[in-house]
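Let me begin by presenting the structure, written as structure tokens, before commenting on it.
One protein chain is absent from this view; the other protein chains keep their places.
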Amino acid sequence: MSGTVTAPARRVAPIGEALLALLGIAAVILAAWAVPWLKFILTVALAKGIAVLGILLLLRAGQVSFGHSMFLAIGAYTVAFLAPALPEALLLLPLGAAIAGLFGLVIGLFVVRYRDIFFGMLNLALSMVLYSLLEKLYSLTKGTDGIRVSGLRFAGITPDLATQEWVMFGLALGLAILFGLLVRAYLGSPMGRALAGIKTRETRLEFMGVSARRVLLAAYVLSAVMGGVAGTLVAMTSRHVTPQLAYWTSSGELVFIAVLGGAGSALGPFLGAAAFELVRVYAAAAVADAWQMILGAVLLLVILFAPGGLWGMLAGRLGRRP
Amino acid sequence: MGAWFSENGLLIGLALLDGLANAALIFMVAVGLNLVFGVLRIVNVAHGSLFAIGAYAAASLGLFLASLGLPPAFGFAALVVAAALVGGLLGPLIERLVLRRIYGQEEVLQLLVTFALFMILEDVQKLVWGVQPILQDAPMKLLGTVEVPFGEDTIPFTAYQLFLLPGVALATLVGLAWFLRRTLTGRVIVAVTTDKEAAMAMGIDAAKVTLLTFTFGAALAALGGALASPTTSLVPGIGAQTIVLSFAVVATAGLGQIEGAAISALMIGLGRSIAVYLAPEFEVVVPYLIMVAVLLVRPQGLFGVLETRRV
Amino acid sequence: MSGPLLSARGLRLAFGGVKAADGIDLDVMPGEFLAIIGPNGAGKTTFINMTTGYLKPQGGSIAYDGEPILGLAPRAIVRRGIGRSFQLPQLFAEHTVLENAALAIAARSGLWSPLTPLLRPAWRAEAMAVLERFGLAPLAEARADALNEGARKLADIAMAVALQPRLILMDEPTSGVAAAEKMSVVETLVRVLREAKVTAVFVEHDMEVVERFADRVAVWNQGRIAALGPPQQVLNDPAVLRDVIGIEPAHHA
Partner (left out) sequence: MTLALSRRAAMLGAAATSGSLLFAGGQAGAQQKPTELRVGITTFLSGPASVFGVPARQAADLLFEEINKAGGIAGIPVRAFYVDEGPGTDHLVGEYRRLVQNEGVHIVFASISSGSCLACTPLSDEMKKTTLLWDCGTQRIFEEGPHPFAFRTQGYGTPEVLAPLLYLLKHKPEFRSIAVINQDYAWGRDSWELWKAGMDALKPGVRVLAELFPRFNSTDFSTEITRLLALRPDVILSTSWGGELVTLIRQASERKLFERSTFVLPVAEASLQQLGKAMPQGHVIGARGDHWNNHPKPKDPARFKRFVDTYRAKYNEYPIYPCHHMAQAIAAMQAGIARAVAAKGGGWPNDQELANAFRGLTFDSPTSSITLREDGQGLEDQIVGLSTFTDKFAFAVPKDMVIFPAAMVSTPVGQKSVPWLKSLKPEILDQMPAPIAG
């Protein structure tokens, strides 16, 4: 078998990875320029990719969070709640990230005591608590209809529609690159390497004088921050937030994207997110009432026949080159 | 406190009656999920879809039988037959074609495979049964209502929800406990749940046990759906809600725990009903709060056993 | 001469009805190699687990370097300088041997900046040095799960040694190692530990190994120390031979 989700199949030389990343960036910019409506899709895809980077960190520890979209929702609702008073996007972004990170720390202190199914289910339960509250506290959140985000300013300027789309796209791309590099460095650091230890050799970590919980907590908080960043980006791009962002199927989608893209590289989540959004959009356009089935079938095929995900397939191909 | 209770005590009593029916339905689904987890070590997200398909199949079959002019009592047969059909057909199909290929792989892949199945089955339901609500409440009507005294007033409850649902759940619980402890097949399932390697070393055909358990679990989910069908109209999306509640029940109970599932289903069912009276805003949050609270105190669930697992 | 490095007094621990430790008293002197022998289930691994904080005894005390360590978490005990290796090697299977060693070095230095590469030059050099001492340098780039049993055992111990402990507890360092390479593995091991001035306690079933490398032997039986002394003396004790070892070692005559 050529590798698995949580462990890279084969290592691609850093130079190859960098080249691929550059190629990807160029392709994304080209596509956004050539096809205006794709700009929106790609912005959302980049944002989700950032959230999936967080999932990837946890996957390295063998842990699946089936409730991670709660952090995305926290970031998004931070924007929705604060935008009327504080319409400055460049402040809302770090604020959303920080608040999500804070939630990540509090929730993390609780959930890092659990492993495997319990870890996944607890995250699921907590995200459902958030979802239910967002849905139920109608006077605050406008319930399932959600809140519209309007009148954002960027460094004090209110750009016209087309400019704002480009600004959001640029922000998302920039942050995707930033977090991609950060996660890449993180995974190469002792903190990142120790994550794999949680999956199989937690005892050994303890007998190296390392607290496995702290290793996992650090990754969890970072992943929550990235979820928050993704949420703020999604909120500012779609300019409408709903509790659906926190529903368990949304979290399932993030894990879906992680597996689709492959966890072998920080590029995986973005590959996965772009493929996911595009398949979804094209499937929805082609067969509006069976897009879910098509996505499900894609997921099934990937897991059964290419468990390394898109990155695994790419890496396999690159690895064979002389 | 005393005054409050005399005022609300009766109402809470009523809430308990509602909670019981609710708990019975959640239990039927959760216990199948838990059984499957015990043997396959897979949390089956598509379990909720089996619930929904069981419900749809039961309603369709019931309506079909009624259209043949058969008496409404056949509606009950439809519930059982539909559940058996769904479990007996879809169960082996899913296990053989899909799950079998991913045993021993990483947990996340197993979970996602069932998530993929869930997505596919959601649309299959729409393609087969359409989107208009379907309902077939002949079995509920047939049993009529029971007047429960409430102060000077009486409150009508359907006998279906007051007696039949809890009765079937109880019978399932007792039957399952008997099956697992007293029959050879049941003991084999317990053995595989407790220690798969050891069981295989003893010559147990794990493939057969897995297939059997999954089929059985699927039938339980379908039966849960079939039993729910007379009380509700069937619309797209009922599977997604059911499964996430079942997760809460199973995690609260402890993985692989049968009796535990009954007790946590009861806690969650009653908790929700009481919340409708006391704090309706929080009704939806109650199951998850119960789960989180339980896991805070007992990380392995109410009845879960640390490290060594058993049914 | 200074006092004992490790001192256990009256350790008691029972699992159900089975007494895994029934009043263990043991002093380990600095610099010595102490072998623990005894039948399966005698409580040898339990002793290691209690000393390293993995199991909590129901009674008794353990002092390390004169200070009580009972009740400390494993990682706190490790930080005080007690390392251990495992009967089944606990390596990070997805990582290379080099990364495994480097991770131990990173753990020891407590430097967990998320932006510092694990294989920064200083750590890489030190990890390579450790691997070279164990003769594992040629395998540095191999994935841990691709090693044979002997190399895995050595790598496991190398990780413990990379933490620079003063005392190391090894659970059957030679079990599973092919007979042909066993002696060379042990020789490597002893050489490295002597060089690093590490005191060692090791559980061992092979009497030849015990005889050649141990300074003292402690014989475990049913949660007690049945005999304690130099190998020559203990391994010739008829009671030990009969009750504990059970069979007469063929080479011993």
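Here the chain labels run A, B and C in written order, and each chain numbers its own residues starting at 1.
Following the convention adopted for this analysis, a contact is a pair of C-beta atoms (placed from the backbone, for glycine too) under 8 Å apart; a residue touches a chain by one contact, two chains touch by 3 or more.
Since we're looking at a predicted model, the values are computed, not measured.
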**OP:** Considering the entire complex, write down the shown chains that touch the omitted one.
**Re:** A, B
Original post:
Which residue, A:G24, A:P94 or A:G316, contacts the hidden chain when the whole complex is considered?
Top reply: A:G24
Subject >> Of A:L56, A:I107 or A:V234, the residue in touch with the unshown chain >> reply: A:V234
Subject >> chain B residues that touch the omitted chain in the full complex >> reply: 11, 14-15, 17-19, 21-22, 122-123, 126, 130-135, 137, 140-141, 145, 150, 153, 155-158, 161, 228, 231-238, 241, 272-273, 276-277, 280, 283-284
Original post:
So that we can see where the missing chain sits, which residues of chain A does it touch?
Top reply: 23-24, 27-28, 30-31, 34-38, 40-41, 44, 132, 135-136, 138, 142-146, 148, 150, 161, 234, 238-242, 244-245, 270-271, 274-275, 278-281, 284-285, 288-289, 291-292, 294, 297-298, 301-302, 305-306, 310, 313-314
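Keep in mind that, in the parts below, only the chains that are shown with their structure count from here on.
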**OP:** Answer with line, ring, star, complete or other to describe the graph linking chains that touch.
**Re:** line
Original post:
Which chain has its Cα centroid closest to the overall Cα centroid?
Top reply: A
**OP:** Find the two chains joined by the most C-beta pairs in contact, please.
**Re:** A-B
Original post:
Between chain A and chain C, what is the separation of their C-alpha centroids in Å?
Top reply: 43
Original post:
Which whole number of Å gives the spacing of the CA centres of chain B and chain C?
Top reply: 50
**OP:** Enumerate the residues of chain B that touch no fewer than two other chains.
**Re:** none
Original post:
Considering chain A alone, which of its residues make contact with at least two other chains?
Top reply: none
Original post:
Tell me, which parts of chain A touch chain C in their complex?
Top reply: 7-8, 182, 185-186, 188-194, 196-197, 200-201, 203-211, 218, 222
Original post:
What residues of chain A sit close enough to touch chain B in their complex?
Top reply: 4-6, 59, 62, 64, 66, 110, 113-114, 116-118, 120-122, 124-126, 128-129, 132-133, 135-137, 248-249, 252, 255-256, 259, 289-290, 292-293, 295-297, 299-300, 303-304, 307
Original post:
Of all residues in chain B, which touch chain A in the complex?
Top reply: 37, 43, 45, 98, 101-102, 105-109, 111-113, 115-120, 122-124, 126-127, 240, 244, 247-248, 250-251, 255, 281-282, 284-285, 288-289, 291-292, 295-296, 299-301
